[in-house]
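Complex shown without one protein chain; remaining protein chains in place.
Then we have chain A:
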Amino acid sequence: MNGPWLPVLTALPLVGAIVLAFLPKGADRLAKLLALGWSLVVLVLTIVVCANFDPDGDRFQFVTSYTWIPQFGTRLAFGVDGIALVMLALIAVLTPIVLLASWHESGQGRRSVKTYYALMLALQTCMIGVFVATDVFFFYVFFEAMLVPMYFLIGSYGGPKRQYAAVKFFLYSLVGGLFMLASVIALYVVSVRELGEGTFAFDKLAGMDMSTTAGRWIWLGFFVAFAVKAPLFPFHTWLPDAGGQAPIGAAVLLVGVLDKVGTFGFLRYNLPLFPEASRFFAPLVIVLGIIGILYAALLAIGQNDMKRLVSYTSVAHFGFIAIGVFAFTTQGGSGAVLYMVNHGIATGALFLVVGFLIARRGSALIADYGGVGRLVPWIYGAFFVTGMASLALPMTNSFVSEFLVLLGVFSRNPVAGVVATLGIVVAALYVLWMIQRTMHGPTNPKLLEEGSPKWRDLSRREAWVIAPLLVLIIGLGVYPKPLLDVINPAVKATLTDVGQQDPQPSEVAGGNR
(Lines give C-alpha, C1' and ligand atoms only; values in the text may rest on other atoms or scores of the structure.)
Protein backbone atom coordinates (compact mmCIF):
# COMPACT_ATOMS: atom_id res chain seq x y z
CA MET A 1 0.00 0.00 0.00
CA ASN A 2 1.37 3.37 -0.93
CA GLY A 3 0.92 6.72 0.67
CA PRO A 4 2.55 8.46 3.61
CA TRP A 5 1.16 6.07 6.20
CA LEU A 6 4.33 5.68 8.17
CA PRO A 7 5.37 9.35 8.23
CA VAL A 8 1.90 10.24 9.43
CA LEU A 9 1.96 7.50 12.04
CA THR A 10 5.35 8.66 13.25
CA ALA A 11 4.49 12.33 13.43
CA LEU A 12 1.02 11.98 14.88
CA PRO A 13 1.96 11.46 18.55
CA LEU A 14 4.44 14.34 18.37
CA VAL A 15 1.69 16.62 17.11
CA GLY A 16 -0.36 15.48 20.07
CA ALA A 17 2.51 16.31 22.40
CA ILE A 18 2.75 19.82 20.95
CA VAL A 19 -0.99 20.35 21.31
CA LEU A 20 -0.74 19.25 24.93
CA ALA A 21 2.08 21.69 25.53
CA PHE A 22 -0.18 24.57 24.55
CA LEU A 23 -2.97 23.60 26.91
CA PRO A 24 -3.57 26.03 29.74
CA LYS A 25 -2.02 25.26 33.09
CA GLY A 26 -4.20 23.26 35.43
CA ALA A 27 -6.25 21.60 32.70
CA ASP A 28 -4.98 18.27 33.95
CA ARG A 29 -8.03 16.22 33.24
CA LEU A 30 -8.33 17.61 29.74
CA ALA A 31 -4.65 16.84 29.13
CA LYS A 32 -5.10 13.26 30.26
CA LEU A 33 -8.19 12.65 28.18
CA LEU A 34 -6.69 14.33 25.15
CA ALA A 35 -3.52 12.25 25.39
CA LEU A 36 -5.47 9.06 25.85
CA GLY A 37 -7.75 9.85 22.93
CA TRP A 38 -4.77 10.76 20.81
CA SER A 39 -3.05 7.47 21.57
CA LEU A 40 -6.24 5.62 20.67
CA VAL A 41 -6.24 7.34 17.28
CA VAL A 42 -2.65 6.17 16.83
CA LEU A 43 -3.80 2.67 17.80
CA VAL A 44 -6.52 2.73 15.15
CA LEU A 45 -4.09 3.96 12.52
CA THR A 46 -1.65 1.22 13.48
CA ILE A 47 -4.39 -1.37 13.18
CA VAL A 48 -5.12 -0.10 9.67
CA VAL A 49 -1.43 -0.42 8.79
CA CYS A 50 -1.26 -3.94 10.23
CA ALA A 51 -4.41 -5.00 8.42
CA ASN A 52 -2.95 -3.85 5.11
CA PHE A 53 0.41 -5.54 5.62
CA ASP A 54 0.80 -8.55 3.36
CA PRO A 55 2.88 -11.23 5.11
CA ASP A 56 3.66 -12.87 1.78
CA GLY A 57 4.47 -9.59 0.05
CA ASP A 58 7.69 -7.60 -0.17
CA ARG A 59 10.07 -7.58 2.77
CA PHE A 60 9.58 -3.87 3.32
CA GLN A 61 6.14 -2.40 2.85
CA PHE A 62 4.58 1.04 3.10
CA VAL A 63 7.88 2.28 1.68
CA THR A 64 8.18 6.05 1.28
CA SER A 65 11.12 8.37 1.42
CA TYR A 66 11.80 12.09 1.31
CA THR A 67 14.87 14.08 0.55
CA TRP A 68 16.60 15.15 3.73
CA ILE A 69 20.29 16.01 3.48
CA PRO A 70 21.33 15.09 -0.03
CA GLN A 71 24.94 16.07 0.69
CA PHE A 72 25.30 13.00 2.95
CA GLY A 73 23.05 10.77 0.97
CA THR A 74 20.69 10.45 3.89
CA ARG A 75 16.94 10.45 3.35
CA LEU A 76 13.85 10.31 5.50
CA ALA A 77 13.21 6.75 4.44
CA PHE A 78 10.29 4.80 5.91
CA GLY A 79 9.33 1.14 5.61
CA VAL A 80 8.39 -1.79 7.79
CA ASP A 81 9.11 -5.49 7.65
CA GLY A 82 7.28 -8.09 9.73
CA ILE A 83 9.62 -7.59 12.68
CA ALA A 84 9.09 -3.83 12.80
CA LEU A 85 5.39 -4.25 12.24
CA VAL A 86 4.79 -6.36 15.33
CA MET A 87 6.80 -3.87 17.36
CA LEU A 88 4.60 -1.05 16.03
CA ALA A 89 1.59 -3.02 17.16
CA LEU A 90 3.13 -3.46 20.60
CA ILE A 91 3.83 0.27 20.91
CA ALA A 92 0.32 1.15 19.79
CA VAL A 93 -1.24 -1.21 22.33
CA LEU A 94 0.99 -0.32 25.27
CA THR A 95 0.84 3.47 24.95
CA PRO A 96 -2.86 4.02 25.74
CA ILE A 97 -2.58 1.43 28.50
CA VAL A 98 0.31 3.17 30.23
CA LEU A 99 -1.36 6.54 29.80
CA LEU A 100 -4.41 5.22 31.56
CA ALA A 101 -2.25 3.56 34.19
CA SER A 102 -0.48 6.85 34.94
CA TRP A 103 -3.77 8.63 35.72
CA HIS A 104 -2.96 9.34 39.36
CA GLU A 105 0.72 8.65 39.54
CA SER A 106 1.62 11.53 37.23
CA GLY A 107 -0.17 13.99 39.47
CA GLN A 108 1.87 13.24 42.57
CA GLY A 109 4.11 16.00 43.76
CA ARG A 110 4.51 19.36 42.12
CA ARG A 111 5.25 18.15 38.64
CA SER A 112 3.16 19.17 35.69
CA VAL A 113 0.67 16.56 34.58
CA LYS A 114 0.38 17.79 31.02
CA THR A 115 4.15 17.72 30.58
CA TYR A 116 4.18 14.08 31.63
CA TYR A 117 1.60 13.18 29.02
CA ALA A 118 3.28 15.31 26.38
CA LEU A 119 6.57 13.55 27.08
CA MET A 120 4.88 10.18 26.77
CA LEU A 121 3.49 11.09 23.37
CA ALA A 122 6.82 12.50 22.24
CA LEU A 123 8.41 9.26 23.36
CA GLN A 124 5.91 7.37 21.26
CA THR A 125 7.00 9.25 18.15
CA CYS A 126 10.63 8.34 18.83
CA MET A 127 9.76 4.69 19.44
CA ILE A 128 7.78 4.45 16.23
CA GLY A 129 10.51 6.25 14.35
CA VAL A 130 13.19 3.80 15.42
CA PHE A 131 11.24 0.91 13.97
CA VAL A 132 10.06 2.50 10.74
CA ALA A 133 13.31 4.19 9.67
CA THR A 134 15.09 2.37 6.87
CA ASP A 135 17.93 4.83 6.63
CA VAL A 136 20.75 4.16 9.07
CA PHE A 137 21.36 7.78 9.92
CA PHE A 138 17.65 8.47 10.29
CA PHE A 139 17.51 5.49 12.63
CA TYR A 140 20.41 6.84 14.63
CA VAL A 141 18.67 10.16 15.12
CA PHE A 142 15.58 8.46 16.58
CA PHE A 143 17.77 6.11 18.59
CA GLU A 144 19.37 9.06 20.37
CA ALA A 145 16.32 11.28 20.46
CA MET A 146 14.47 8.54 22.35
CA LEU A 147 16.71 9.25 25.34
CA VAL A 148 15.46 12.77 25.87
CA PRO A 149 11.80 12.21 26.82
CA MET A 150 12.74 9.11 28.80
CA TYR A 151 15.43 11.04 30.62
CA PHE A 152 12.92 13.64 31.74
CA LEU A 153 10.29 11.04 32.60
CA ILE A 154 12.68 9.25 34.93
CA GLY A 155 14.48 12.33 36.20
CA SER A 156 11.39 14.41 36.92
CA TYR A 157 8.67 11.90 37.76
CA GLY A 158 10.62 8.97 39.23
CA GLY A 159 11.35 7.65 42.70
CA PRO A 160 13.60 9.14 45.38
CA LYS A 161 16.84 8.28 43.54
CA ARG A 162 15.50 9.44 40.18
CA GLN A 163 18.31 11.87 39.37
CA TYR A 164 20.98 9.23 39.77
CA ALA A 165 18.96 6.69 37.78
CA ALA A 166 18.18 9.12 34.99
CA VAL A 167 21.75 10.24 34.58
CA LYS A 168 22.99 6.69 34.65
CA PHE A 169 20.46 5.72 32.01
CA PHE A 170 21.40 8.69 29.92
CA LEU A 171 25.15 8.22 30.14
CA TYR A 172 25.09 4.52 29.42
CA SER A 173 22.89 5.04 26.38
CA LEU A 174 24.85 8.04 25.22
CA VAL A 175 28.19 6.24 25.45
CA GLY A 176 26.73 3.26 23.64
CA GLY A 177 25.30 5.62 21.08
CA LEU A 178 28.72 7.19 20.51
CA PHE A 179 30.13 3.80 19.59
CA MET A 180 27.31 3.43 17.15
CA LEU A 181 27.90 6.90 15.78
CA ALA A 182 31.48 6.00 15.01
CA SER A 183 30.24 2.91 13.22
CA VAL A 184 27.60 4.83 11.31
CA ILE A 185 30.26 7.23 10.05
CA ALA A 186 32.58 4.37 9.20
CA LEU A 187 29.79 2.66 7.32
CA TYR A 188 29.32 5.80 5.30
CA VAL A 189 33.02 5.93 4.50
CA VAL A 190 32.95 2.34 3.35
CA SER A 191 29.89 3.03 1.22
CA VAL A 192 31.68 5.90 -0.45
CA ARG A 193 34.52 3.57 -1.34
CA GLU A 194 32.49 0.53 -2.29
CA LEU A 195 29.42 2.03 -3.96
CA GLY A 196 31.05 5.13 -5.36
CA GLU A 197 28.50 7.25 -3.58
CA GLY A 198 27.93 7.66 0.12
CA THR A 199 24.60 6.37 1.34
CA PHE A 200 22.75 5.38 4.51
CA ALA A 201 20.00 3.45 2.77
CA PHE A 202 19.51 0.06 4.39
CA ASP A 203 18.77 -1.82 1.17
CA LYS A 204 21.94 -0.53 -0.51
CA LEU A 205 24.17 -1.16 2.49
CA ALA A 206 22.83 -4.65 3.09
CA GLY A 207 24.38 -6.15 0.00
CA MET A 208 27.64 -4.21 0.20
CA ASP A 209 31.03 -5.90 0.24
CA MET A 210 33.48 -4.84 2.85
CA SER A 211 36.71 -6.12 4.24
CA THR A 212 36.53 -8.59 7.10
CA THR A 213 38.39 -6.29 9.47
CA ALA A 214 36.27 -3.26 8.69
CA GLY A 215 33.11 -5.31 9.01
CA ARG A 216 34.07 -6.63 12.42
CA TRP A 217 35.03 -3.23 13.82
CA ILE A 218 31.91 -1.56 12.54
CA TRP A 219 29.85 -4.50 13.83
CA LEU A 220 31.30 -3.97 17.29
CA GLY A 221 30.24 -0.33 17.35
CA PHE A 222 26.66 -1.23 16.59
CA PHE A 223 26.80 -4.15 18.99
CA VAL A 224 27.93 -2.09 21.97
CA ALA A 225 25.14 0.41 21.43
CA PHE A 226 22.53 -2.30 21.14
CA ALA A 227 23.95 -4.40 23.96
CA VAL A 228 23.72 -1.41 26.30
CA LYS A 229 20.21 -0.69 25.12
CA ALA A 230 18.97 -4.29 25.28
CA PRO A 231 20.69 -4.59 27.88
CA LEU A 232 22.94 -7.56 27.71
CA PHE A 233 25.26 -8.75 30.45
CA PRO A 234 27.61 -7.02 31.42
CA PHE A 235 26.07 -3.76 30.18
CA HIS A 236 22.91 -4.21 32.23
CA THR A 237 23.53 -2.38 35.48
CA TRP A 238 21.70 0.78 34.46
CA LEU A 239 18.41 -1.04 33.96
CA PRO A 240 17.59 -2.01 37.56
CA ASP A 241 18.22 1.57 38.62
CA ALA A 242 16.24 3.08 35.77
CA GLY A 243 13.45 0.50 35.98
CA GLY A 244 13.37 0.79 39.76
CA GLN A 245 13.15 4.59 39.79
CA ALA A 246 11.07 5.31 36.71
CA PRO A 247 7.37 6.00 37.16
CA ILE A 248 5.42 2.85 36.32
CA GLY A 249 4.16 4.07 32.98
CA ALA A 250 7.63 4.99 31.80
CA ALA A 251 9.07 1.79 33.23
CA VAL A 252 6.64 -0.24 31.14
CA LEU A 253 7.70 1.55 27.97
CA LEU A 254 11.36 1.45 28.95
CA VAL A 255 11.46 -2.29 29.50
CA GLY A 256 8.67 -3.19 27.12
CA VAL A 257 9.71 -1.21 24.07
CA LEU A 258 12.87 0.88 24.41
CA ASP A 259 15.03 -2.06 25.37
CA LYS A 260 13.72 -4.01 22.39
CA VAL A 261 15.41 -1.46 20.17
CA GLY A 262 18.64 -3.16 21.13
CA THR A 263 17.59 -6.64 20.08
CA PHE A 264 15.80 -5.16 17.07
CA GLY A 265 19.08 -3.50 16.15
CA PHE A 266 20.86 -6.86 16.24
CA LEU A 267 18.32 -8.25 13.80
CA ARG A 268 18.00 -5.24 11.52
CA TYR A 269 21.57 -3.92 11.44
CA ASN A 270 24.16 -6.31 12.84
CA LEU A 271 23.00 -9.41 11.01
CA PRO A 272 22.14 -8.16 7.50
CA LEU A 273 24.86 -5.50 7.23
CA PHE A 274 27.69 -7.60 8.61
CA PRO A 275 27.00 -11.27 7.97
CA GLU A 276 30.61 -12.35 8.34
CA ALA A 277 31.16 -10.42 11.57
CA SER A 278 27.84 -11.68 12.96
CA ARG A 279 28.85 -15.27 12.38
CA PHE A 280 32.29 -14.54 13.82
CA PHE A 281 30.98 -12.95 17.02
CA ALA A 282 27.93 -15.18 17.45
CA PRO A 283 29.58 -17.46 20.04
CA LEU A 284 30.51 -14.43 22.11
CA VAL A 285 26.95 -13.10 22.09
CA ILE A 286 25.54 -16.52 22.93
CA VAL A 287 27.88 -16.83 25.90
CA LEU A 288 26.93 -13.35 27.12
CA GLY A 289 23.27 -14.15 26.62
CA ILE A 290 23.45 -17.36 28.58
CA ILE A 291 25.40 -15.74 31.40
CA GLY A 292 22.72 -13.06 31.44
CA ILE A 293 19.91 -15.60 31.65
CA LEU A 294 21.30 -17.31 34.73
CA TYR A 295 23.11 -14.40 36.34
CA ALA A 296 20.24 -11.95 36.13
CA ALA A 297 17.74 -14.58 37.25
CA LEU A 298 19.83 -15.30 40.35
CA LEU A 299 20.08 -11.57 41.02
CA ALA A 300 16.33 -11.27 40.65
CA ILE A 301 15.94 -13.82 43.43
CA GLY A 302 18.15 -11.70 45.65
CA GLN A 303 16.25 -8.43 45.17
CA ASN A 304 14.12 -6.91 47.89
CA ASP A 305 12.46 -4.30 45.69
CA MET A 306 9.77 -5.46 43.27
CA LYS A 307 10.56 -2.99 40.52
CA ARG A 308 14.25 -3.88 40.58
CA LEU A 309 13.30 -7.55 40.64
CA VAL A 310 11.18 -7.19 37.52
CA SER A 311 14.00 -5.24 35.87
CA TYR A 312 16.44 -8.08 36.54
CA THR A 313 14.00 -10.64 35.18
CA SER A 314 13.96 -8.54 32.03
CA VAL A 315 17.73 -8.76 31.74
CA ALA A 316 17.35 -12.54 31.90
CA HIS A 317 14.67 -12.44 29.24
CA PHE A 318 16.85 -10.28 27.00
CA GLY A 319 19.46 -13.01 27.29
CA PHE A 320 16.94 -15.42 25.79
CA ILE A 321 16.17 -12.99 22.98
CA ALA A 322 19.85 -12.45 22.20
CA ILE A 323 20.68 -16.15 21.99
CA GLY A 324 17.61 -16.68 19.83
CA VAL A 325 18.82 -14.02 17.40
CA PHE A 326 22.37 -15.34 17.24
CA ALA A 327 21.43 -19.01 16.96
CA PHE A 328 20.75 -18.28 13.27
CA THR A 329 17.80 -20.65 13.07
CA THR A 330 14.28 -19.76 12.00
CA GLN A 331 12.93 -21.03 15.30
CA GLY A 332 15.47 -19.03 17.31
CA GLY A 333 14.94 -15.89 15.25
CA SER A 334 11.15 -16.02 15.11
CA GLY A 335 11.10 -17.01 18.77
CA ALA A 336 13.29 -14.02 19.62
CA VAL A 337 11.05 -11.57 17.74
CA LEU A 338 7.95 -13.08 19.28
CA TYR A 339 9.72 -12.86 22.64
CA MET A 340 10.24 -9.13 22.07
CA VAL A 341 6.51 -8.64 21.71
CA ASN A 342 5.52 -11.11 24.41
CA HIS A 343 7.96 -9.72 26.92
CA GLY A 344 6.57 -6.26 26.32
CA ILE A 345 3.10 -7.55 27.10
CA ALA A 346 3.93 -9.87 29.99
CA THR A 347 6.54 -7.80 31.78
CA GLY A 348 4.61 -4.65 31.01
CA ALA A 349 1.62 -6.21 32.71
CA LEU A 350 3.76 -7.34 35.64
CA PHE A 351 5.10 -3.82 36.09
CA LEU A 352 1.58 -2.44 35.97
CA VAL A 353 0.33 -4.84 38.66
CA VAL A 354 3.34 -3.99 40.80
CA GLY A 355 2.30 -0.40 40.24
CA PHE A 356 -1.20 -1.17 41.55
CA LEU A 357 0.37 -2.57 44.71
CA ILE A 358 2.70 0.38 45.13
CA ALA A 359 -0.21 2.77 44.66
CA ARG A 360 -1.86 1.15 47.68
CA ARG A 361 1.10 0.56 49.94
CA GLY A 362 3.38 3.39 48.87
CA SER A 363 6.37 1.09 48.77
CA ALA A 364 8.06 -1.22 46.31
CA LEU A 365 9.85 -3.18 49.03
CA ILE A 366 8.78 -6.81 49.19
CA ALA A 367 9.14 -6.82 52.97
CA ASP A 368 6.40 -4.19 53.23
CA TYR A 369 3.91 -6.72 51.88
CA GLY A 370 2.96 -10.25 52.90
CA GLY A 371 -0.36 -12.06 52.79
CA VAL A 372 -1.82 -9.45 50.46
CA GLY A 373 -3.58 -12.05 48.31
CA ARG A 374 -6.40 -12.34 50.80
CA LEU A 375 -6.99 -8.58 50.84
CA VAL A 376 -7.11 -7.98 47.09
CA PRO A 377 -7.94 -11.26 45.34
CA TRP A 378 -8.39 -9.76 41.86
CA ILE A 379 -5.04 -8.01 41.98
CA TYR A 380 -3.55 -11.25 43.27
CA GLY A 381 -5.09 -13.04 40.29
CA ALA A 382 -3.65 -10.53 37.83
CA PHE A 383 -0.28 -10.68 39.59
CA PHE A 384 -0.34 -14.46 39.40
CA VAL A 385 -1.19 -14.66 35.71
CA THR A 386 1.49 -12.13 34.77
CA GLY A 387 3.94 -13.97 37.01
CA MET A 388 3.16 -17.22 35.23
CA ALA A 389 3.74 -15.46 31.92
CA SER A 390 7.07 -14.29 33.26
CA LEU A 391 8.17 -17.85 34.00
CA ALA A 392 6.86 -18.88 30.56
CA LEU A 393 4.19 -21.30 31.63
CA PRO A 394 2.50 -22.99 28.66
CA MET A 395 -0.76 -21.32 27.57
CA THR A 396 0.79 -17.95 28.29
CA ASN A 397 2.35 -16.04 25.43
CA SER A 398 5.90 -16.22 26.75
CA PHE A 399 5.95 -19.99 26.56
CA VAL A 400 5.75 -20.05 22.78
CA SER A 401 8.61 -17.64 22.36
CA GLU A 402 10.83 -19.19 25.01
CA PHE A 403 10.18 -22.66 23.65
CA LEU A 404 11.06 -21.55 20.12
CA VAL A 405 14.22 -19.80 21.25
CA LEU A 406 15.44 -22.76 23.29
CA LEU A 407 14.60 -25.23 20.56
CA GLY A 408 16.30 -23.05 17.97
CA VAL A 409 19.41 -22.65 20.09
CA PHE A 410 19.50 -26.34 20.94
CA SER A 411 19.28 -27.43 17.32
CA ARG A 412 22.25 -25.18 16.50
CA ASN A 413 24.31 -25.78 19.64
CA PRO A 414 23.08 -28.41 22.10
CA VAL A 415 25.41 -27.38 24.92
CA ALA A 416 24.19 -23.79 24.80
CA GLY A 417 20.63 -25.11 24.62
CA VAL A 418 21.07 -27.24 27.72
CA VAL A 419 22.58 -24.48 29.84
CA ALA A 420 19.99 -21.94 28.72
CA THR A 421 17.16 -24.33 29.52
CA LEU A 422 18.30 -24.40 33.14
CA GLY A 423 17.03 -20.83 33.19
CA ILE A 424 13.44 -22.08 33.38
CA VAL A 425 14.07 -23.46 36.87
CA VAL A 426 15.55 -20.22 38.18
CA ALA A 427 12.72 -18.26 36.57
CA ALA A 428 10.24 -20.35 38.51
CA LEU A 429 12.17 -19.54 41.68
CA TYR A 430 12.15 -15.77 41.36
CA VAL A 431 8.51 -15.58 40.35
CA LEU A 432 7.17 -17.99 42.95
CA TRP A 433 9.27 -16.56 45.73
CA MET A 434 8.08 -13.05 44.96
CA ILE A 435 4.48 -14.29 44.97
CA GLN A 436 5.01 -16.14 48.21
CA ARG A 437 6.61 -13.20 49.96
CA THR A 438 4.02 -10.66 48.86
CA MET A 439 0.76 -12.58 48.47
CA HIS A 440 0.94 -15.71 50.61
CA GLY A 441 1.28 -16.34 54.29
CA PRO A 442 -0.51 -14.52 57.09
CA THR A 443 -1.28 -10.88 56.35
CA ASN A 444 1.54 -8.57 57.35
CA PRO A 445 0.21 -6.91 60.54
CA LYS A 446 1.61 -3.55 59.46
CA LEU A 447 -0.90 -3.52 56.60
CA LEU A 448 -3.86 -3.59 58.92
CA GLU A 449 -2.64 -1.12 61.50
CA GLU A 450 -4.74 1.82 62.40
CA GLY A 451 -4.22 4.64 59.91
CA SER A 452 -2.81 2.53 57.14
CA PRO A 453 -4.52 3.00 53.78
CA LYS A 454 -7.58 0.97 52.87
CA TRP A 455 -6.95 -2.01 50.64
CA ARG A 456 -9.34 -1.61 47.76
CA ASP A 457 -9.34 -4.29 45.12
CA LEU A 458 -8.93 -3.57 41.40
CA SER A 459 -10.69 -0.32 40.44
CA ARG A 460 -12.59 0.01 37.18
CA ARG A 461 -9.77 2.04 35.62
CA GLU A 462 -7.18 -0.50 36.70
CA ALA A 463 -9.30 -3.28 35.29
CA TRP A 464 -9.30 -1.50 31.92
CA VAL A 465 -5.54 -1.15 32.19
CA ILE A 466 -4.74 -4.76 32.91
CA ALA A 467 -7.51 -6.74 31.22
CA PRO A 468 -6.37 -6.16 27.61
CA LEU A 469 -2.90 -7.38 28.50
CA LEU A 470 -4.21 -10.46 30.32
CA VAL A 471 -6.35 -11.29 27.29
CA LEU A 472 -3.29 -10.93 25.06
CA ILE A 473 -1.18 -13.08 27.40
CA ILE A 474 -3.61 -15.97 27.20
CA GLY A 475 -4.75 -15.36 23.62
CA LEU A 476 -1.26 -15.27 22.15
CA GLY A 477 -0.30 -18.21 24.33
CA VAL A 478 -3.00 -20.36 22.79
CA TYR A 479 -2.94 -18.99 19.26
CA PRO A 480 0.35 -17.29 18.36
CA LYS A 481 -0.05 -17.97 14.65
CA PRO A 482 -1.14 -14.48 13.53
CA LEU A 483 2.07 -12.97 14.89
CA LEU A 484 4.30 -15.80 13.72
CA ASP A 485 2.89 -15.58 10.20
CA VAL A 486 4.03 -11.97 10.01
CA ILE A 487 7.37 -12.55 11.71
CA ASN A 488 8.51 -15.68 9.87
CA PRO A 489 9.16 -14.19 6.40
CA ALA A 490 11.14 -11.28 7.84
CA VAL A 491 13.27 -13.62 9.95
CA LYS A 492 13.84 -15.87 6.98
CA ALA A 493 14.99 -12.89 4.92
CA THR A 494 17.34 -11.86 7.73
CA LEU A 495 18.84 -15.33 7.91
CA THR A 496 19.31 -15.32 4.15
CA ASP A 497 21.18 -12.02 4.53
CA VAL A 498 23.45 -13.56 7.11
CA GLY A 499 23.93 -16.63 4.93
CA GLN A 500 22.61 -19.23 7.37
CA GLN A 501 20.14 -22.07 7.04
CA ASP A 502 18.43 -24.23 9.61
CA PRO A 503 20.35 -27.36 10.51
CA GLN A 504 18.73 -30.44 9.01
CA PRO A 505 17.47 -33.17 11.31
CA SER A 506 20.74 -34.91 12.02
CA GLU A 507 19.64 -38.49 12.13
CA VAL A 508 16.97 -38.84 9.48
CA ALA A 509 18.10 -40.63 6.35
CA GLY A 510 17.73 -38.21 3.43
CA GLY A 511 16.09 -35.59 5.63
CA ASN A 512 12.63 -36.85 4.75
CA ARG A 513 10.54 -33.92 5.77
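Keep in mind that, in the parts below, contacts are C-beta pairs under 8 Å (C-beta built on N, C-alpha and C of every residue); 3 or more make two chains touch, one makes a residue touch a chain; residues count from 1.
The criterion applied here is as follows: contacts and distances are computed from a predicted model.
S.K.: Among "NADH-quinone oxidoreductase subunit L", "Multisubunit sodium/proton antiporter, MrpB subunit", "Iron complex transport system ATP-binding protein" or "Stage 0 sporulation protein A homolog", find the name that the UniProt record gives to the complex chain excluded from display.
M.R.: Choosing among "NADH-quinone oxidoreductase subunit L", "Multisubunit sodium/proton antiporter, MrpB subunit", "Iron complex transport system ATP-binding protein" or "Stage 0 sporulation protein A homolog", the correct UniProt name is "NADH-quinone oxidoreductase subunit L".
S.K.: One chain is left out of this view; which of A:299, A:323 or A:340 touches it in the full complex?
M.R.: Considering the complete complex, A:299 is the one touching the chain left out.
S.K.: Given the contact definition stated above, which residue among A:256, A:335 or A:348 touches the chain not shown here?
M.R.: Only one listed residue reaches the unshown chain, and that is A:335.
S.K.: From the list A:78, A:188 or A:326, pick the residue that touches the absent chain.
M.R.: A:188
S.K.: If I consider the whole complex, including the chain that's not displayed, which of A:57, A:414, A:445 or A:475 touches that chain?
M.R.: A:414
S.K.: Among A:432, A:447 or A:493, which residue is in touch with the absent chain?
M.R.: Touches the omitted chain: A:432.
S.K.: Considering the whole complex, not just the chains shown, which residues of chain A touch the missing one?
M.R.: Those residues of chain A that touch the unshown chain are 71-72, 144, 147-148, 151-152, 155, 163-164, 167-168, 170-172, 174-175, 177-178, 181, 185, 188-189, 192, 198, 234-237, 295, 298-299, 301-303, 329-331, 334-335, 371, 373-374, 377-378, 381, 388, 393-395, 399-400, 403-404, 406-407, 410-411, 414, 417-418, 421-422, 424-425, 428-429, 432-433, 436, 439-443, 479-481, 484, 488, 492, 502-509, 511-513.
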